[in-house]
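The complex appears here without one of its protein chains, the remainder shown in place.
Going in written order, the chains are labelled A, B and C, and every chain counts its residues from 1.
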Amino acid sequence: MSRRLFSFHGGVKPAYHKAPSILQPIQAAPLPAEFVIPLHQSIGGIPRPTVTVGERVRKGQMVGAPDGNVTSAVHASTSGLVKAMEMRRMPHTSGLSALCVILEPDGRDEWIDHAPVPWREMSPNAVRDILRDSGVVGLGGAVFPSYLKVNPGKRGHLDTLVINGAECEPFITCDDMQMRERPEGVVRGAGILRDLTQAARVLVGIEDNKPEAIAAMKAAIERTGEERLEVVAVPTRYPAGGAKQLIRVLTGIEVPHGKRSTDYGVQCFNTGTAHAIHDALELGRPMISRIVTVAGNVERPGNFEVRFGTPMRELVALCGPKPDTDRLIMGGPMMGFRMPGDEVPVVKATNCVLVGSPAMFPPPPPEMPCIRCGECVKACPADLTPFEMYWFSRAKLFGKAQEYHLFDCIECGCCAYVCPSRIPLVDYYRFAKSEIWAREQEKAAADQARDYYEFRLAREEREKQEKAAKLAAKAAETKAKLAGQATADGAAAAEDAHKALIASAMGKAKTQQDAVRPRNTDSLTPEQQAQVAEAEARRTANTEAKSDA
Amino acid sequence: MLDNSPFFRQPASVTSVMLRVLVALIPGTAIYVWFFGAAVLVQIAIASITALAAEAAVLRLRGRPVWMFLTDGSALVTAWLIALTFPPIAPWWLVVLGTLIAIVVAKHLYGGLGQNPFNPAMVAFCVMIVAYPQLMSQWPAVGFTDFHAQMTAIFGARHLDAVVMATPLDALRTALHTPEAHATVAGVLGSNATFGNIGGKGWEWIAVGYLVGGLWLIQQRIITWHMPAAFLATLALIAGAACLAAPERFAGPQFHLLTGGAMIGAFFIVTDPVSGATTPRGKLIFAAGVALITWIIRVFGAYPDGIAFATLLMNMCVPLIDMHTQPPVFGYKGDKGGTS
Amino acid sequence: MLSALLVMALGAIILGGALGFAAVKFRVEGDPLVEKIDSILPQTQCGQCGYPGCRPYAQAIANGDAEINCCPPGGEDGIRRLADLLGREFKPLSGEHGIEKPRSVAVIDENVCIGCTLCIQACPVDAIVGAAKQMHTVIAPQCTGCELCVEPCPVDCIAMKPIAETVDNWKWKYPVFEITPRKAA
Partner (left out) sequence: MASYLFIILGAVLVNNVVLVRILGLCPFMGVSKKLETAVGMGAATTFVLTLGCGTSYVIDSWLLIPNNLEYLRTLAFIVTIAAIVQLTELVIQKTSPVLHQVLGIYLPLITTNCAVLGIPLLNITQKHGFFESLLFGFGSSLGFTLALVLFAGVRERLDGADIPKNFRGTAIGFITGGIMSLAFMGFAGLDKYK
């Protein structure tokens, strides 16, 4: 069984350091003293909190409900008491805080009621809603909500579904261990994804330095009898585990930046995600934990099933950090992020907690100027020209940097890895990218402000006009009145003048009548009053009769 | 403090790149010394000391870390190239002046290492040959290795007219450009003592030395094959075509390839990554352009060799070449002009 | 002498005629440049430049009446982009129009507000809602931070608060290094 494989440009072969962390089986990390569960753990909108401080929750209970189009739920990692909802430091390079649910475990670890989901009988949209509410997101590191990807695309079916078990970053072995120990879940999950996306075939790409995982997965496919599923060993080369690179290696298709891979008939899921989807649908369990590699500067590196919200400090303590430890890195050495402290929680994006020391990751040597040697071009898996992007990012000429396709950069770090001038190229790209994003947002805000302002100007103009129109109408009225009085004896409009004449005559008559009316009508007896009234009525009748005549 | 991924780095440095370039220059230099005497080594020493001193002075003036940049080796490479392209018996001040121009004007006024749009050594050569055409085209006769006499030429005031000769390229050009002489290529090449069997006495062996060093650089992945191949192939093709058309007026490809600065140019001058093109297609265009202009200047121009001028002329075009030869990025290879 | 005069006169007549024809034929209506300048301006409509709004300022720049360095909210970056568009030299922000401040939004102290509607009338982008004798409030995402509402408030209940940095709007910093090699400690 040999499949034709393709190759991607560039890439590097760093030292892998994977062996130490695969000596022990996956262990369950114990319950910490408190869980710090950030509400925002995935790409997209921030979930809406659904619990209140002081509330007792059970394991798997939703604490953050999905809010918006791109979003994903967050759940309680164990049963216990919601102690607080407060800002805590995030596992993010910035060291800034965000809203977290602080959960104190009660030790009972009670599940909410859950049952397998009859997903085969459900409509695709209903299944997607369940995945969203189960909080399933991509576990490869991008934490993109999976329900949005479980989608056959415009054509109604996929040619190839890629399950990414390449795991190309040094030190990280969580996918490897999961495939070795729990291959059935991954395979079943892949089967579910195959059915949900109507994929013609499923290719599980695993780097060929993991023969045990490959064997375990092959055996699991035979055992479960899943069809159209194939395990493919891919050459070991960083970043073969990049979604686009793996798709390229397995199918030869290149998905350009900003395009949906489903439009090209392919989609890619991480093995951990496949397993989580299996858990969510076949067991009805929301995502509350994941497998995390702890490696680096520790005595006993290994893999742990860690519940989200566990402080990294407690996880690392299980492995015996060496005394010269000076930092924690979330992710691998090539793309990981330095943590602002060791109290930050494990989140859905945490595939590895890499413990570092000055000896292990020595401080970078001083940066030299770029000599345009082209090593980075040779190493770039996205076929970019990194040194040009660097040149313009450094000079803050962002437009130029974008012309060299800055946003096609996947920040894999290959360029910085090979650079003889030891330039932290990726830092410049991150800087340039976030500047450009900020500018675009400012631009959008400015455009919106312009609209509001122009609307306001238009409204003021309209109000002015309306006011002016009202004034003009009033003025015309007064003018007409004045004109009416002025032309009372004129012959300009004969009939009107006549009528006016009559009116004024009648007015005069009335005054005369009033004048001739007897003034002795005050303080009369009721009888006299009745008489007067009678007389008045008669007179009126007479007058009417007269005028009729 | 810088502390972002990647936390890993390959052990590579600018210094090691530059040192390997220097190592690759050794075979050519050794043969050069063999034919033209130890004066070459003296010139290298003069140029190196001047370059390092100038570099240190400018770095100090600009408040940059002196030691770090001094040890990167780039100034040494420039100095060696100057010493190897200037005549071995050029007066010392010529080399010093040239090196100063290269380091101060062509390199540091543009910001130093990695930022100069023009090849510093070639800027120095051009300035000097325009300013002192006579001194810049006097080579000692091949085999004239009397160290004492050479030292007098370098440090003294006396001229060595008796032992001074034009380079083969210069001699051939002068002869062909003199209408009264009715010279032909074959006649000139056959008659004059300067000309060896192929490219010029001694010169062909120096060229072989550079070739060996250059091939080693390619093997070391310091340079790619594109530039030397495109340069040599273009030069050979044009020279060959012209020679076929009018053999009495144009020398053949073997002469052009093995004489003057063709080999050192192909492997050490056009391949300068800082001032040269960087995309694969761009490199081919760049080197071919240098070869074409070199040949034109050699055959029709007023200067003995054209590589320096040709390199500068193509250096100017590099931004445009690079801009228009960017390889398609991931995902856009299929469609033409897929730049979004 | 006469012929010289004649020749020059002839030339003048022909060239003048051609120019006159062209001036009519290629008359330019409006000024598309104003749009381009306006799209660079931050649209705070704050009037700090001395013009009543961003578009009038854009118009003034296009006409050559105004310098490009009169817009404090646009900052250095805005001036740089204007200089780039117009091919003018970059100038630092002119001090008389104000200084560049971090982006802020107006916040109304709701305990103090008396509901006078003066700020509502002052807001150029309708970012304040409320009615007479009712408490007012600022729609934060719509607020451009122009500060025009601060002055009219009779009870000084409006404050400008800089927009706080969060994980979502945090920006990667420009990589800065120690240039001198680190001593092995």
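Convention: a residue touches a chain if its C-beta (ideal position, glycine included) is under 8 Å from a C-beta of that chain, and two chains touch if they have at least 3 such contacts.
Keep in mind that what you see is a predicted model, and the values were worked out from it rather than measured.
Engineer: Could you tell me which displayed chains border the chain that was left out of the figure?
Structural biologist: If we consider the entire complex, the absent chain touches A, B, C.
Engineer: Just to verify: which one of B:77, B:90 or B:126 makes contact with the chain not shown?
Structural biologist: From the options B:77, B:90 or B:126, the contact with the absent chain belongs to B:126.
Engineer: Check the options B:33, B:105, B:151 or B:229 and report the residue that touches the missing chain.
Structural biologist: B:105
Engineer: Specify the residue from the set B:91, B:240, B:280 or B:301 that touches the hidden chain.
Structural biologist: Going through B:91, B:240, B:280 or B:301 one by one, B:301 is the residue touching the chain not shown.
Engineer: Residues of chain B in contact with the chain that isn't shown?
Structural biologist: Chain B touches the missing chain through residues 62, 105-106, 108-112, 115, 117-118, 123, 126-127, 130, 177, 293, 296-297, 300-303, 306, 308-310, 312-313, 315-320, 323.
Engineer: Name every residue on chain C in touch with the hidden partner chain.
Structural biologist: So the residues of chain C touching the missing chain come out as 3-4, 7-8, 11-12, 15, 18-19, 22-23, 26-28, 31-33, 36, 62, 84-88.
Engineer: Residues of chain A in contact with the chain that isn't shown?
Structural biologist: Here the touching residues of chain A are 369, 391-392, 394-395, 397, 400.
The criterion applied here is as follows: only the chains that are shown with their structure count from here on.
Engineer: More C-beta pairs touching across which pair, A-B or A-C?
Structural biologist: Pair with more contacting C-beta pairs, A-B versus A-C: A-B.
Engineer: Name the chain with the Cα centroid closest to the overall protein Cα centroid.
Structural biologist: If we average C-alpha coordinates per chain, A lands closest to the whole-structure average.
Engineer: For chain A versus chain B, what separation do you get between their C-alpha means, in angstrom?
Structural biologist: Roughly 56 Å, centre to centre.
Engineer: Roughly how far is chain A from chain C, centre to centre by C-alpha average, rounded to an integer in Å?
Structural biologist: 31
Engineer: Could you tell me which residues belong to chain C and also touch two or more other chains?
Structural biologist: Correct list: 175, 177, 179-181.
Engineer: In chain A, what residues contact two or more other chains?
Structural biologist: Each of 93, 363-366, 424, 427, 430 in chain A touches at least two other chains.
Engineer: Using the touch rule from the top, collect the residues of chain B that touch chain A in their complex.
Structural biologist: Contact set of chain B toward chain A: 1-10, 12-14, 16-17, 65, 68-69, 72, 74, 111-115, 222, 224, 273-274, 276, 278-279, 322, 326-334, 338-340.
Engineer: Show me the residue ranges of chain A that touch chain C in the complex, using the header's touch definition.
Structural biologist: Chain A reaches chain C through residues 40, 90, 92-94, 96-98, 363-367, 396, 424, 427-428, 430-431, 433-435, 438, 441-443, 445-450, 452-453, 455-456.
Engineer: Inside the complex, what are the residues of chain A that reach chain B?
Structural biologist: Listed in rising order, the residues of chain A that touch chain B are 8-9, 12, 14-15, 93, 170, 244, 248, 254-259, 327, 329, 331-338, 356, 361, 363-366, 368-375, 377, 381-385, 387-388, 404-405, 408, 413, 416-422, 424, 426-427, 430.
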